[in-house]
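All protein chains of the complex are present and in place, except for one that has been dropped.
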Amino acid sequence: MNTFGENLKLTIFGESHGEAVGMVLDGFPAGESIDIDFMKEELKRRAPGMSELSTPRTEPDEPIIISGIADGHSTGAPICAIIRNTNTRSSDYHPEKPRPGHADLTAQIKYKGFADYRGGGTFSGRLTAAMVMAGALCKQTLGRRDISIEARIVRIGSAEASRPDFDFALRKEILDARASGDSVGGVIECAATGLPAGLGGLMFGGMESRIAAALYAIPGVKGVEFGAGFEIAKMRGSEANDPIRLEDGRLFTETNNSGGINGGLTNGMPVVVRCAFRPTPSIAREQRTVDLSKMENTTLRISGRHDPCIVPRAVPVVESMIAFCVMDALCGD
Amino acid sequence: MNTFGENLKLTIFGESHGEAVGMVLDGFPAGESIDIDFMKEELKRRAPGMSELSTPRTEPDEPIIISGIADGHSTGAPICAIIRNTNTRSSDYHPEKPRPGHADLTAQIKYKGFADYRGGGTFSGRLTAAMVMAGALCKQTLGRRDISIEARIVRIGSAEASRPDFDFALRKEILDARASGDSVGGVIECAATGLPAGLGGLMFGGMESRIAAALYAIPGVKGVEFGAGFEIAKMRGSEANDPIRLEDGRLFTETNNSGGINGGLTNGMPVVVRCAFRPTPSIAREQRTVDLSKMENTTLRISGRHDPCIVPRAVPVVESMIAFCVMDALCGD
Amino acid sequence: MNTFGENLKLTIFGESHGEAVGMVLDGFPAGESIDIDFMKEELKRRAPGMSELSTPRTEPDEPIIISGIADGHSTGAPICAIIRNTNTRSSDYHPEKPRPGHADLTAQIKYKGFADYRGGGTFSGRLTAAMVMAGALCKQTLGRRDISIEARIVRIGSAEASRPDFDFALRKEILDARASGDSVGGVIECAATGLPAGLGGLMFGGMESRIAAALYAIPGVKGVEFGAGFEIAKMRGSEANDPIRLEDGRLFTETNNSGGINGGLTNGMPVVVRCAFRPTPSIAREQRTVDLSKMENTTLRISGRHDPCIVPRAVPVVESMIAFCVMDALCGD
Partner (left out) sequence: MNTFGENLKLTIFGESHGEAVGMVLDGFPAGESIDIDFMKEELKRRAPGMSELSTPRTEPDEPIIISGIADGHSTGAPICAIIRNTNTRSSDYHPEKPRPGHADLTAQIKYKGFADYRGGGTFSGRLTAAMVMAGALCKQTLGRRDISIEARIVRIGSAEASRPDFDFALRKEILDARASGDSVGGVIECAATGLPAGLGGLMFGGMESRIAAALYAIPGVKGVEFGAGFEIAKMRGSEANDPIRLEDGRLFTETNNSGGINGGLTNGMPVVVRCAFRPTPSIAREQRTVDLSKMENTTLRISGRHDPCIVPRAVPVVESMIAFCVMDALCGD
């Protein structure tokens, strides 16, 4: 379902070539000061065409507040905001030849041929703009409680953030991919700091369950890990366990292999999450696929303008989803 | 919250030293033939004391059906089943000294000191027995629809499944860890085969979101990835995209980097998931922690009998959670 | 919460003097033919200014489809539709003097003074236009399955539908109320016919629980009853029980005191519901209230133009909520 959250409910709607994409954020506390300019800044971080590294399409991404905000404050009623779709070139898409790695084929089966395929429809990365609007609202409130949510790229293709020349290597990976009509994936790491201990819930209500579910709603995510993540499987308990210490009356752990979460509950250390993005499936190279109208094997060459790497634009989206999850948990406490 | 699922609802309850652990499975279709012996077999796979690799505690894990099954069939009413707790040695636990890596400290904060700490309480791995009961019900129905859910260990500590002597190396890792009063982590991979294409939903209702949320409810899971997972971040699009092919009227993909899911919807290929387990936090070695009653740094030595590695016992638990997610998705179609 | 439904999810948002009111309908099946003109007709039935019996305000109530419908069919993605607010006279309202019978005071307490009070804000009857948009979508699909949902007024003030001159008496009650600067309440009865037997669920998922919850979301509803309703409390079992009969291979009941529902499940007979509406609280007469800024008793005279009776305009709203509940139940079968 398109509605998510326990205490806050986030509903996302829209199709990339329909009237607009948008969201409803329900349960947001009344009286929170809202700065729409901050929302616009966050949307710019996600927008295409901001650098040579992304697609040249330019969408204004102007948020329109439909409800829930008056006189610069949240009213307590559901907040609805939309962004109109303006720059659409629907001739670029061929629904009868499903694009490998995309939802074209699965959507056609699920929705009996009635899905709006233009531009990826409801599976388009464009819907992440709605996530960013919700995240911008949550981040402002969290910021006033001294909680910060910050993400950064830690891998693009073979370039890792541990390299001293990571910025250069990252650019090279993306530009090389574009030059060869290809695309490249990456990993984003996000840290949420300033959280109180005890946020979250039992079982399926644990912070890891909620955050993972939220991140996997972002198109292209194929892995989510917390703290030491998959590396923890290689460790011994004596190495993985984070020793608990007390200093100046403050409890903390010496290491943070748990990623700030024990038993689904925050422990007061930064919540650290990493998520892996697949390379953008839309590439200029010829690909093998099937012609569903003729039911025969064929090839496909996608002509539209596409990002060689969506990871840079996904950074504010990852922050937004985590900000939502943190705000949701705070609203239940 | 302890209730999970869209069309099927799974509620898990219990504490390791209370009366029982159990589950309610609501929305399960009427008329499904239920074999309780199969449930007992599945519980045995999870039970401790089954081999030299696990803790010698022996719990009978006898399921008691409270409701929802009559004359060997599901009735359509909620299915409740419990397992009594019998073998409890509560003197092994010291709530005032939180165990590193455990939920002791976070639970104390969250539940204001009222959590039932004995044996890990509601955070205990013992609650995974309730997951296995639910999974056993789902697996039987799925099996009749030719859907199989099978998991296996692909890593224990430094031993990887790709090694020809993996079985030997796995045992050695676990026995070495035990010998040194330590524990070791691992990775489980699960494949769900025979799924129809089109299962799942949009956004937060995507199969990856649901499965990840379910797996992160298992104590000790710190990473979840699908298909190529984190490796996909290193790939180019031309390598990561799974070419779509047609053979004998059947659509399939040549590779399965997507792990059987595109846009949150199954594509008919096996759904492949891996999850990383941390080493059991309960180890015999001395560990640094804090005495909460005196509010001073101290050390802790845990004397109880504990698994040096929970990964072997977690295999049916992972299968159960994925079986539940698949059955839940099928019930909505 | 503003999201409702088990299989279909309806989210309603908006404030009467904000940008727009609207709804998101999620889970609606793909491929359903949608006639927007029918939606406009339904909105007209709810619109003010359609006769001498209602307020002279004229709002165009033009639905704008934001997502989920393309080429005249539902796409399977969430359907969002909004109606812009145009005719707003915010000077008519005095938040510091809460109107008796309204949510002014309770909203002020709940939302700490940040609720958007203009025109009733999110408590305004204007949000029922969003319900009607959702209902219009459901009714079309139900109609194609030979299910009809029809409501009618059965009481206005002291005039009951059993009177031969009910139409005349109804008009007289409303015009008398208006002439005296007052308002009047009424009762609407709705019948859903053509339903298959077995719709609904157990306990809180029963059809009565769902329909009652939906109807009580309509502003002004103070009573909901099914079949014989409160009259059944006066009956003996031998009179209240509906004898089950078989004729031409079709099961039916001789009477319908159960209102088409037994044990929360439809029995194939028409589902019959009645709901009581309070008189519109906004009346021209002087009323006793409190000045919250001065914290002293005072009186209030509301000067805006208001409906003397909202019951006629509520007929399509009641139908819409019941159509939604039926469609929701059908989607789960």
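General remarks:
Letters A, B and C mark the chains as written, and numbering starts fresh at 1 in each.
Criterion: a contact is a pair of C-beta atoms (placed from the backbone, for glycine too) under 8 Å apart; a residue touches a chain by one contact, two chains touch by 3 or more.
Fair warning: this is a prediction, and the values are worked out from it, not measured in the lab.
Shown as candidates are A:77, A:137, A:214 or A:276; the residue that touches the absent chain is A:77. One chain of the complex is left out; on chain B, the residues touching it are 1-3, 9, 11-15, 18-22, 24, 26-27, 30-31, 64-68, 70, 73-80, 82, 107, 110-116, 118, 121-122.
Although one chain is not shown, part of chain C still touches it, namely residues 1-4, 6, 12, 98, 100-103, 105-107, 109-110, 122-123, 127, 155, 157-158, 177, 180, 182-187, 197-198, 200-206, 208-210, 212-214, 216-217, 219, 221-230, 232-246, 249, 251, 253-254, 257-259, 262-267, 276-283, 285, 287-290, 295-297. Within the entire complex, the positions of chain A that touch the omitted partner chain are 7, 77-78, 202, 332.
In the analysis below, only the chains that are shown with their structure count from here on.
At the centre of the protein atoms shown, by the Cα-centroid criterion, sits A.
Note: centroid distance chain B to chain C, computed from Cα atoms, is 45 Å. A straight line joining the Cα centres of chain A and chain B is 26 Å long.
Each of residues 1-3, 12, 107, 110, 122 in chain A touches at least two other chains.
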